[in-house]
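Here the complex is missing a single protein chain, while all its other protein chains stay put.
Chain lettering (A, B and C) follows the sequence in which the chains are written, and residue indices restart at 1 in each chain.
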């Protein structure tokens, strides 16, 4: 098919993606929602109809405060108050005592926390999605456009899990292996499902299973499987509204040295396609496999943070 | 009805709630889930069947970094990288540039952020839900039991909005007015709905509408409407799985001086009833009123934080 | 005297300060130390000779976590571990127990914390001290030049306190009153001291005394006394190495609307003069007055933070 480059694009072809497969202007010059425009009320109703078992499954990884090989910034959890020693106080004092609370802090972008990326998270030649200047993401004010608050009503649609590792018959893709359009189509055939406009596409490489089995590595040093920029035309053709995987969402090392994160850039900047990085797709893959059903109602509910380029999330699949 | 105290309980009666309306032991000595046990797969399937319009609505407030009258700890948003000045760099450098990211930090407990409370958040005479010692919530390790990670698969059930302000015919309840069982029943009658086992009950007092209209106040100084501890028997009888409101979830000033937050205590410690504080119920009330339908599929997806007594959330109602 | 504008400069004159009273290039094109070059070993020896009483006095304000009218970002202090409940444990366990520790966090720039400003803290027409581009202060890397680590060996010199409020015979200067060269000279005469090259000059307006007496105000709203940009020629002529006051170091409202913080800009950018903002000069003024001696050994010891535009400090005067 003409739009689907069966051979990964050359660096020149990749650089031409910005024009060839751009969504700039597609939903008007003022649009900030990008591919979120593809989710319609009818799509949500249809997705809700998929619910037959009433089983809810997380698609997020636990968030821990440990420093591991894939930590970029340590997550913080400090208690503001605790319960220690409050079991032995005098009775009247016992009643007065409050409770426990904590401060939590994190740089959710990175390689460990499951999180949404907004289109403002990456730049391409000084631009963000729909041609805005990256100057609009300031050190002082944050993301003054294309920020996560645009998703205040959540992202609710059909979730489709394409288990590429399963389709390839491996426990996990090797580090450095990119997911290509033919991988997605092979998984579609294996699962009997077809990705359609407005879907939230989840791609399983087995990368998180490997982390659980073998321990964490730094993806910048050890490499990582992940989506290849070559997916962009396919994702645009199919009308994917949101894309997530169990990787940091760029095959590493990069096929296009010196160009940062090519999949992120073409997805976020070119397509206005919102991403979910570092998912845990083990639970949902098990639930799907048990039912031989790789589609479900998926709810992604970012925090209503202001001027922020993403949010930690716990996407919930409902079978 | 015997279990429903039509007159708010006296302080002695309130203190007896711990034994009279306790759920300790109800789901076994090892239970940490409390009222979450009431949500069944069948309940979730029935809730999904309610989806007819495909309209998703947030039940959370925006999270801002401003210090306002109701701030306890300032929310932090600091950029780890920005886009400023990156539109004018040399071409090759432009391609190399990464993107924007930020640190976010907060004490979500308080009066501004919409968040879940786990049973471990409050103590009663040295105990947390199911009779555990509050010593298990430590300054160093955090909530080693009854923590929010128990909800890793989210909370998905029927949401029922009881709009008490609407039922009373007021824009909002006055500060210091407690929501009593008869308020809930009046709202049920007005809306033609009945709270049933496994429901997530959302109670609207109009308190957030007032904040939007008149600006924030410190609830500890100015007072606040909120659920009265007298609701405990009713909530237990009806089998409510989770309770949220547009207040910090305790009528203030307290009807039981010297006893902290009586509703929190009886709900969290006695019933093992999980709470959602500081909701925004304006959007969902509008959506419900437009449809004359106060029930919907509700998804609450706490972050998978470890050893934490709650989580900021963005609950999504799907009509 | 020609260099000392007895009338505050017009806006045009102020803008010409950058060329007229600049220290750019004075200590070489590579210099980052600015006026710190004026402190010599001989100066330090002479300063140490001033010590006759052995009395040490703080010049810093307490750092609290409260939100007050002059807070810009709330200071954080969260315990990592506490001592609660550890007095009653079993003996062997008692011995094993660690201790208490905390996380502290702050944006020390602002109006409450006593802190050093490095020359990189402010920009003038895109430049920092010695003509470098402000692009060198990046969102990701911080202050890659002119950062506080340059002061790793501390700032030790003669401190001279010019008590302008005392010289004017008032408890404190009114908000909006700027300190001018004639104020400094009047204080010199009243105290029998003369500011000389390499001195750390501390100027007392009484502003912190007023805060203690009347409570905090937001200086951006209520105004503040402070050094006027007209001081720049005088400070340069005298060879002041570091300048501190009991204000945020700019008379407010500004005499030059639309130009930010004129004293900061001319001092930091033009002169390369390091500042200490928000000092507590009450203790040192009392100690000086009791001895009728306004000079002392002063030690300012910034934290060795990397790529940071200042540091919280506790300057110690030794009489």
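Note that in this section a residue touches a chain if its C-beta (ideal position, glycine included) is under 8 Å from a C-beta of that chain, and two chains touch if they have at least 3 such contacts.
In this text the structure is predicted, and so the values were computed from the model without any measurement.
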item: Displayed partners of the chain not shown (whole complex); value: A, B, C
item: Residue in contact with the excluded chain [from C:68, C:135 or C:218]; value: C:135
item: Residue of C:20, C:189, C:286 or C:306 touching the missing chain in the full complex; value: C:306
item: Residues belonging to chain B that touch the chain removed from view; value: 76, 78-80, 82, 84-88, 103, 139
item: Chain A residues touching the omitted chain (full complex); value: 67, 71, 73-74, 76, 79-82, 84-85, 135, 139-140
item: Chain not shown, touching residues in chain C; value: 40-45, 48-49, 51-58, 60-65, 73, 76-77, 79-80, 82-89, 91-92, 94-109, 114, 120-128, 133-140, 142-143, 149, 152-154, 156, 258-261, 264, 268, 283, 297, 299, 301-310, 312-316, 318
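Note that in this section only the chains that are shown with their structure count from here on.
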item: Contact graph of the chains (line, ring, star, complete, other); value: complete
item: Copies chain A and chain B touch via same or different residues, half shared test; value: same
item: Separation of chain B from chain C, taking each centre as the mean of its C-alpha atoms, in whole Å; value: 46
item: Multi-partner residues of chain C (each touching 2 or more other chains); value: 76, 79-80, 82, 84-85, 139
